[in-house]
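The complex appears here without one of its protein chains, the remainder shown in place.
The block that comes next holds chain A.
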Amino acid sequence: MNPAVEISQTKELDLPPELEVVNMTKQFGQLIALDQVSLTLKPGTFHALLGENGAGKSTLVKCVMGFYQPTSGEVRFNQQVQTIASPRDAQRHGIGMVYQHFTSVPAMTVAENLVLCRYESAALIDWKAEYEVLNAFMETAPFKLPLSAIVAQLAAGEKQKLEILKQLYLKSKILILDEPTSVLTPGEADEVLGLIRQEVVAGHLSVLLISHKFREVTAFVDEITVLRKGKFAGSGSVKDLTIADMAEMMMGEKRDPQKVEKTVHPDPTPVLQIQEIHANKDNGLEAISGVNLTVNSGEIVGIAGISGNGQRELVEVLAGQRIATAGQVLVNGEVYRASRREMFKHRVFVLPEEPLKNACVPQMSVAENLALRTFDRSPQAKGWMLLFKPIREAAQRLIKIFKIKTPSPETPVSNLSGGNVQRTVLARELSSDHINLLIAANPCFGLDFAAVDYIHSEILETRNRGVAVLLVSEDLDELLKLSDRILVISEGKFAYESPIATADFAAIGRSMAGH
């Protein structure tokens, strides 16, 4: 009998320990990221940690995991105070964390990743013995994965399952999940969380879930703790709380859901026509295989999909960052190759994802970045001369209108926060009076509620002016809220199309998963 298997069988009989965080404070220089927060994770419960971006959720769990040392406060296991100096210490106490982004090595197999994550493995790996142990482990695991598969070839849902399997393989009794479903389809998310929930109910695990999806919280979670601006903002049992209560705890005030007002445009004309576009990924494999799409004026067309199904490449083709291998793009009925002259002529504007990387020159000032579309035309230029006064004045005007928080127009744009970089790009792309076509990709990724609302209202307002909008997003709620028509992209092809009024949530989820 293998000793590793024996240990796992005896260990499964006891409950996970009770984890208490008591009056924890963490300061980074002047900034108090976490202020006297306490939390209790009872054995065998599913606990959610809620809060807006920057509320201190990540700081809290990183203190528990030993990535950060708290300024004050303590962590207790079954009422015993313990210091956790490193993630390795945390593993010794049976705490494991699943991160928002995958932490498996893509070029390795499932088996190699599992063996690699163990801190106390032997220097030499006896693959025959390891495979025996791993096969035995897979027999008892809540989900199964092929051990010899290369991780890079797994679907997103399977990768996330591997992350969780790793923690089970390490015999973690307390699992911290940091927005584990952000890259999964609704169906995959329900499956993964449901299987974890079974383990929790069976008393094998306690789970602390960081999430902002109320749907998941109400479906799977027993108790919640809410943080707001680094402080404890409330806690309770999910069955005693409504979604409105939880939202109020997170925001600090009651908020009415933002109203979406759409004006109807009587005679839509096709603005963007994508005809049989093919394009390759960076590694030369085909990412988009022949898509056709028309976007009319005064219409928002949403493209849903799990990241990595070709949407990034499609946006890059439309933005002129990638060359299509076949097919053509028409704007206003003319062939469009995304040259600067054509962009100006057809008034095409783009809000790409990762705006600092894709739409800004990081070391240039906010004013210069705001002028990237207009610096070579009157009034910002005269012949080949740039006129800095009008550039600066235009920047000051935009900074005011779009409420960009920057010390001065001369500050390098890379010094701004993510939300303000996004506002800078938004200001540049949406300030023109004569927009004809707007292409937006994940415009709200990583922004807080207020910024998201603001960007949504700007996009809607643009649409109501008669602009054709193509919105690519991984956030289904955003697409369902804004779009007039929704499509699903899966493995480089459109797998679903429907007007928003008759869109079927379940069918969208299925098409995203490629069924």
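Methods note: a contact is a pair of C-beta atoms (placed from the backbone, for glycine too) under 8 Å apart; a residue touches a chain by one contact, two chains touch by 3 or more; residues count from 1.
The rule we apply is simple: contacts and distances are computed from a predicted model.
K.L.:
Missing chain's UniProt protein name, "L-lactate dehydrogenase complex protein LldG", "STAS domain-containing protein", "Isoquinoline 1-oxidoreductase alpha subunit" or "ABC transporter permease"?
P.N.:
Listed in its UniProt record, the absent chain's protein name reads "ABC transporter permease".
K.L.:
Hey, which of A:V81, A:A122 or A:I243 is the one touching the hidden chain?
P.N.:
Within the whole complex, the residue contacting the unshown chain is A:A122.
K.L.:
Touching the left-out chain: which of A:T103, A:S289 or A:Q321?
P.N.:
A:T103
K.L.:
Identify the residues of chain A touching the omitted chain, counting contacts across the whole complex.
P.N.:
86-88, 97, 99, 101-108, 112, 115-117, 119, 121-125, 127, 280-284, 323
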